[in-house]
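A protein chain is absent from this complex, but the other protein chains hold their places.
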């Protein structure tokens, strides 16, 4: 392994300059520890990361921990119902306070010397310390946190970048899905043997769908592009769009993507790292399931199963695919130059009962299969790029415009901090 | 993992200067490979390490190997009854000579080409080499070794530091315990996911005992300190001390620690890296066992079970807790920035027979539980300090004076070689 992880000679600026537009990235972007460190510090630590879902912590004192790059953050619902995030590090000797991934606390008690913190992070008692200890300076260190319609974002930045534009864009799109009134039906964690950028490059095109995602392509239109949208396909999507347009308008939903191919995302020039859109499914599909049929109670504000699919994505760590009856979140965490941890979470209406209102055997396969097909492709891409013979090849203007968009967005972020 | 192991920008001297007294160490002390390398080379390689116990090698030709930082040393009892240490590296092609952890040899024969060395390290025969080979220059490389009342110390230094003061202090304290007439009842090896300094910081305070060591605090007084020694506790330790003072004097033992709280150790200013003291146990305890009762034959020179507890400690790798009937040695070996191997060894009177004179189920639990409780705390401390949000917090003057003492001792050693 070590032999594959190298330091390239030149600066990161030189490396960025060496990239040719509309081609992949040079090998060093996937092999140089300095690049990895730089992108963690810039793209990741300066950005907003989805840490989890508000429905995981419904009651005051409920918490979960979120791990990233050596940091652990406690995300907790406070007594005022608001969500807060604190670094999971005692202010005394630095010990990790919450050693479980999730739980409920009245107060946070460090296991080492029992310093006690409130749910608001304040240091309440510190047995054995002098009476004149200034507790006000020793509360848990806060991390920036924002909630958007049931999604919890955190930032590790000292001065987090603007979030308001994202909130304004995402909130109205997500609210109807009812993520805030959902529950987790199942979580699956994966370790993908690929650099995190390869996972995004995979996500940003459906050029690979035809041969690799037999389930997905039955339900969706976006694997067709300008070069291969036949008359029959165009007629089908036009019909689906027209039908949905009328029907959805009644329930306040909008068709926000009406063509074949993927919606354009991200946008480096305008620094658009967030997006949500709703698009019709293929005729006969009301949910991204193996049969196309609804397999769980309707979520959120939906009164009808025919709501197409809602897609949400926020760089650098999150995307979500939602149907009328379930919602699937994917979170990435880079854990090394050639390794990305991925958590996939299936959510359903919080009133739904497993075994009665839904069965996991019906709920999981569509996105479990599609996800695992992708992880294998990402790992194969990493293995091939490991070769000294790898040279960046041409991207398809029809099918990989969003790969180019992602790479431009990424390079702009990396450039900014040099 | 790699993402957590970084190089800080400044020099180690700058880092040392950045430390604030009576606070923990800055994060880089637990994360910077250069610091780790420097402390291995100074604190560890220049110091004296307990390699094992003399009773492990009772007969001439008995040996055990001791591994540290890529080095392996053979500790062997010679024909004259003395203990010697040699690097376990053949002078021909460098091959490891003893591939077992312990054994008995007439002569050392390298498995590769059968060069033969005496128990004194001398090269005796080297088949296949020219007749004029100067064997006198090709003996096994010796390592410095000293025995103190059954404990074997080695040093990897070219010019080892003074040992005489340690010998003068430790020998009379340890002799009554009879370590030289003991035998190993059980050894348990642990891999602790924490920097070695965190293991010592844990060892140097009993602030954490109340909530974490339910067995230990029943037997001992040292988890009380100036701030929380109630009248009842003070009366109890005074009574135990007085009783012991009289009773022990008859057998030539002395109460060397008479207060609650831990004895002061180490001492950076006077470079005191060794200590031993004897202190009473709580009334009703004659041994650090689950019941407080004696569970094995008396050791050494003891004629009565009521001898309190003998504590021995030598930096950077050793401590021991002894009762009338058993003795528990703990040896540390750093094996990485975030990993420490720990060996815990239970010793009993060498005449005692397992199953007849003692049962492991009675002998082990007290210190096995207490040790494992500590290893979890050390790992939690490491995980918390991994965070970029970690900042060194204040140490309790009542309860963590020995943590401060350890850190000062450590920094003085590290400073010396810069």
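Labels for the chains are A and B, by order of writing; each one numbers its residues from 1.
By our rule, a residue touches a chain if its C-beta (ideal position, glycine included) is under 8 Å from a C-beta of that chain, and two chains touch if they have at least 3 such contacts.
Quick caveat, the model's predicted, so the values are computed rather than measured.
Enquirer: Pick out which of A:86, A:153, A:207 or A:319 touches the chain that's been left out of the picture.
Expert: A:207
Enquirer: Write down which of B:77, B:91 or B:413 is the residue touching the left-out chain.
Expert: B:91
Enquirer: Identify the residue among B:128, B:252 or B:284 that touches the chain left out of the display.
Expert: Only one of B:128, B:252 or B:284 touches the chain omitted from view, namely B:128.
Enquirer: Just name the one of B:61, B:78, B:118 or B:336 that touches the chain not displayed here.
Expert: Among B:61, B:78, B:118 or B:336, only B:336 touches the chain that is not shown.
Enquirer: Extract the touching residues of chain B with respect to the undisplayed chain.
Expert: 33, 36-37, 40, 69-72, 87-97, 99, 111-114, 128-130, 133, 138, 141, 143, 156, 334-337
Enquirer: Which parts of chain A face the unshown chain closely enough to count as touching?
Expert: The missing chain touches chain A at positions 1-4, 6, 24, 201, 207-208, 210-212, 225, 227-228, 377, 380-381, 383-394, 396-399.
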